[in-house]
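For this view, one protein chain was removed and the others were kept in their places.
A and B label the chains in the order they appear, each numbered from 1.
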Amino acid sequence: MSDPVPSSIEWGTLTTRRLGQLMTAIEEQRPEAADVVAALQRQTWPGLTVGVTGPPGSGKSTLISALVRELRRRRERVGVVAVDPSSDRTGGAFLGDRLRMMEHATDADVLVRSIATRGHGGGVAPAVSDLARLLRAAGYAWVLIETVGAGQVETDVVARADVTLLVQAPGLGDEIQALKKGILEVADLVVVNKSDQPGAVELRRQLETWAASPERVLATCATSGEGIAELLQAIDARRPERASETSRLRARREEVRGLALAILRDRLDASLRDADVTRGTTWEAAERLVASLRFEP
Amino acid sequence: MRVAMNGGTQRSRGRVLIGKPGLDGHTRGAKFIAKALADHGYEVIYTGIRRTPAEIATAAVQEDVDVVGLSLLSGAHNTLFPQVLAELRKLGAADVPVIAGGVIPQADIPGLLTAGITAVFTPGAPIEQILAAFDEACTRRRKMS
Partner (left out) sequence: MNTNEDFRRWENEILRPFLAQAPERAEQFATGSGLELPRLAVPAEPTAAYSRDLGFPGEFPFTRGITPTMYRGRLWTFRQYAGFSTATEANRRYRYLLEQGTTGLSVAFDLPTQLGLDSSDPMSAGEVGRVGVAIDTLADMERLFAGIPLDRVSTSMTINATAPILLAMYAVVAERQGVPIARIRGTLQNDILKEYIARGTYIFPPAPSLRLVSDVIAWCAREAPDFNPISISGYHIREAGSTAVQEVAFTLGNAIAYIERALAAGQRLEDFGPKLSFFFCVTSDVLEEVAKFRAARRLYARIIRDRFRCDHARCQMLRFHTQTAGHTLTAQQPDVNIVRVTLQALAAVLGGTQSLHTNARDEALALPTEAAAALALRTQQVLAYESGLAQTVDPLGGSFLIEQLTDEIERQAAALIAEIDGRGGMGPAVADGWVQSRIEEAAYRHQCQIESGERQIVGVNCAVAPETATPPVFAVDPAVEARQQHQLAETLAARDAAAVRESLARLDVVAAGRENVMPALLDAVRRQATVGEICAVLRGRFGVHQPSV
């Protein structure tokens, strides 16, 4: 990305090409993106960011595609950021979510971006937050973020959204158990997708018990479109501007906490490379490592 | 926000899009190349079959890929490959190199290269050659920008 970023950016007039390039610069944390990111973080952009996570096979991409269809019917502009894991070994990734959203491929008001978790050292979540800000600044009032709800990184990503959906489907077995602990707490809404399949009713009942409040659990069938309008309504009702001052503050605190953790993790990794871990017990080595971290900006 | 990029994991070599324009549904070649590129360290976006040139170009621009790879076995390459190039130009992405593969007669290759395709591969081409072509195209483009 060669062009310097102008001091005052006409966000609404950016071409798709320019947006695509800016997203790369933000994602790769290139120096020239710093000003853009700063400008993006200075204000709250109109719109709503929705995080969507769930195990493989729960039909997240198809659900997102159905949400996009419904939003387009309402003439909303939509951005989608689909996050997939990349290989630690090669740095490569096969980003396949876009394939299930191709029905919107030539719709100028739908922008889909695939992101790999690679090389961010815990930084993918902040990067995705900034991408969402950029899309909202550019006039994509709805931003949907998709991750495979497997690890901490993915949970961090969706937990930063204004509204977070956890997608489940019948027939996936032990996955629910695994997810119960972490993600269920950060999810605002739990979606039982593939509601036309056997086992959906039982799954819903089970999730209602776990989710503390049954009204947080909704059923959809993304392939037929059933329940999609209701889901959007429920998402809408949870917009942060409708939320109380305390919960907004909590969300803000949560984001700062996430960013701080990312910075810490990165410095920790850097220091760990040079640390002497052979002396004393491992506990002692860990304490020495923490004490050695430098905290000036 | 200043979080360094190498938290112990490997950076990717770049981003590529593998697209199948035209109507044929033979994905073996395209998927092999996509997987091989991912194994080689690229982030690979795969479009699936039956994409129009406009759909492929739009996806390439939204994803800001470094290289576009096209696979076509139906024989419509002389029509569709130049159309992909034209759509990329329309979106201001004429600088994105396009590498093509498929059942393409030798006689058609010079014409495709003249039209602006960076490289053309036919069945049996060794994967190292194909990966090298992507590496070269990607490096050249990243240097330019």
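Throughout what follows, contacts are C-beta pairs under 8 Å (C-beta built on N, C-alpha and C of every residue); 3 or more make two chains touch, one makes a residue touch a chain.
Only a predicted model underlies this, so the values are computations on that prediction, with no experimental measurement involved.
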| item | value |
| --- | --- |
| Visible chains that the absent chain touches, using the contact criterion stated earlier | A, B |
| Selected residue (touches chain absent from view) among B:Leu17, B:Leu80 or B:Ala119 | B:Leu80 |
| For chain B, residues in touch with the removed chain | 22-28, 31-32, 35-36, 48-50, 52, 74-80, 83, 103, 105-107, 122-124, 126-128 |
| Touching residues on chain A - with respect to the absent chain | 57, 61-62, 65, 96, 99-100, 102-103 |
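The rule is short, and it goes like this: only the chains that are shown with their structure count from here on.
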| item | value |
| --- | --- |
| Distance from chain B to chain A - Cα centre to Cα centre, in angstrom | 28 |
| In the complex, chain B residues that touch chain A | 1-13, 15, 34-35, 37-48, 51-52, 54-55, 58-59, 61-64, 91-93, 145 |
| Contacting residues of chain A [partner chain B, same complex] | 1-2, 15-17, 19-21, 23-24, 28-29, 37, 41, 86-96, 98-99, 102, 105-106, 111-114, 116, 118-123, 126, 130, 259, 262-263, 265-266, 269-270 |
